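The structure under discussion is supplied below as structure tokens; questions concerning it will follow.
A protein chain is absent from this complex, but the other protein chains hold their places.
Up next is chain A:
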Amino acid sequence: MRVMAQVAMVMNLDKCIGCHTCSVTCKQTWTNRDGVEYVWFNNVETKPGVGYPKRYEDQERWHGGWQLDRRGRLKLRAGGRVKRLLNLFSNPDLPDLDDYYEPATYDYDTLVNAPAGPHTPVIRPKSAITGRDMAITWGANWEDDLGGAPEHAPADPNLAAMAEKVRMEFDQTFMFHLPRICEHCLNPACVAACPSGAMYKREEDGIVLVDQDRCRGWRMCVSSCPYKKVYVNHRTGKAEKCTFCFPRIEAGQPTVCAETCVGRLRYIGLILYDADAVLEAACVPDPRDLLEAQRRVFLDPSDPEVVQAARAAGISEDWITAAQRSPVYRLAMRYRVALPLHPEYRTLPMVWYIPPLSPVLDAVTGAGADADDPDNVFHAVTDLRIPLEYLAGLFSAGDTEIVAGVLMKLSAMRAYMRARTVDGTVAEDLLEAVGMRAAEMEEMYRLLAIAKYDERYVVPAAHREDAAALSAQAGGCSLDGDGGPGMSDFHPAGVTGRRGDGRLGLKLFVRDGGTA
């Protein structure tokens, strides 16, 4: 067992009102620069809908993520190492700018500079790429609140997998919002696809980053990420992605998207996991087993054995305590209401979602029944295949049982708390139906409904003193000991030095030449 810690997120989709505050604050913080106009580290999609970039979930087209080959081994869907290198000159799986959208700005100066005339001056959209006049025909949230859904939404790849046809008439369909950031996967396909080794997963907190100094612009990460959350900066020619706001996380603060979330629907906390078990979990043959396989990779932070192993792995006490308080662990593992987005991509994503009950409640109300009656909701959950199948396609590789179980829990929680507060009774039958204890149910209610700031975000600050201690320890070469291969003490000083990432390089090519 090799214990590692991961900063993870859960989003409670029932609370998302699609206000895009997360997207806007994220953009203002991270991507308000030339070259990344079209880049949204955080975006909010309306589902059903094609998403951003268009049809990114269609892996038949983009070949993102992993798949098992005929012998059951895990392979990048876009092909093996040799094939990657052969596709270096032209990547057949890379989305075009038009699959995102052409970013536009306006010639605002016209408003103040226009010569006097009979008409009020009008600003016109100009392409932020070419500077030319353009018509704005698509954007990152073009289908907001099902705008244009009858025309566009049938192209949603999740609908293609469904047996029944979903009607897109506005008053007869269902919808919900899906905020998305980088999944900071346990088995990241983007990292695996990067030819230069510039992308990496941080050992301390699992955040996946691009080393801007080592990225050479081979753009394999963009196509291999099945969530399309790595982007090309067309000005610098380098890849950029959601950083999980690591400077804030290191300071013990939640990400910008979470901090500014109006619906308070985001939860951030630590997950301890067994790094040695990741590959095996990603290799289970049936995609429907991936959820449980990933859950088995997660370690119970209250288990004394795990705590001991975590300490042995150098994880500090406050991080272990934080892992024990983690709202993400509670939602994913204790109450089991949070589910990963598209587990079938086999990347073991670490931003999970509580599926929305609202599509089902809408359907119950639409059928003229009382959505507050849990019996109606329970029946709807099992009888109304359409929203259920759709949600299962997103969150459980098509297994409707799993999504139905979560929705029943959420609906039971509502009814249970209604009985508690309105009638003053304890609805034992509801507890029994979903297999939860009263205390557990009320804790879950508190976390989901009251959702206090310090319960939603349990982020331990990073330990800078570790780095200092470790670098002091590393004062000499560990191979210099008696009998070690370095005992000759031959170090061609002046020839070699440490690069910024710790690798040894020719000093000629090492900036700052190491510290002599």
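By definition in this document, a contact is a pair of C-beta atoms (placed from the backbone, for glycine too) under 8 Å apart; a residue touches a chain by one contact, two chains touch by 3 or more; residues count from 1.
The definition used in the following text is that contacts and distances are computed from a predicted model.
When the listed names "Nitrate reductase-like protein NarX", "ABC transporter ATP-binding protein", "Polysaccharide deacetylase family protein" or "Transport permease protein" are checked against UniProt, the chain not shown comes out as "Nitrate reductase-like protein NarX". Across the entire complex, the residue among A:A140, A:C215, A:A310 or A:V458 in touch with the chain not shown is A:C215. Only one residue in the set A:Q67, A:T236, A:Q253 or A:T382 touches the chain that does not appear here, and it is A:T236. Listed residues A:H119, A:R132 or A:R437: the one in touch with the omitted chain is A:R132. Of the listed positions A:R202, A:R334 or A:H379, the one in contact with the omitted chain in the full complex is A:R202. Screening A:E60, A:D96 or A:D454 against the full complex identifies A:D96 as the residue touching the chain left out. What chain A contributes to its contact with the hidden chain is residues 81-82, 84-85, 88-92, 94-97, 129-132, 187-188, 191-192, 194-197, 199-205, 212-219, 222, 232, 234-238, 250, 462, 464, 466-467, 470-471, 473-477, 491, 493, 496-498, 500-502, 507-511, 514-516.
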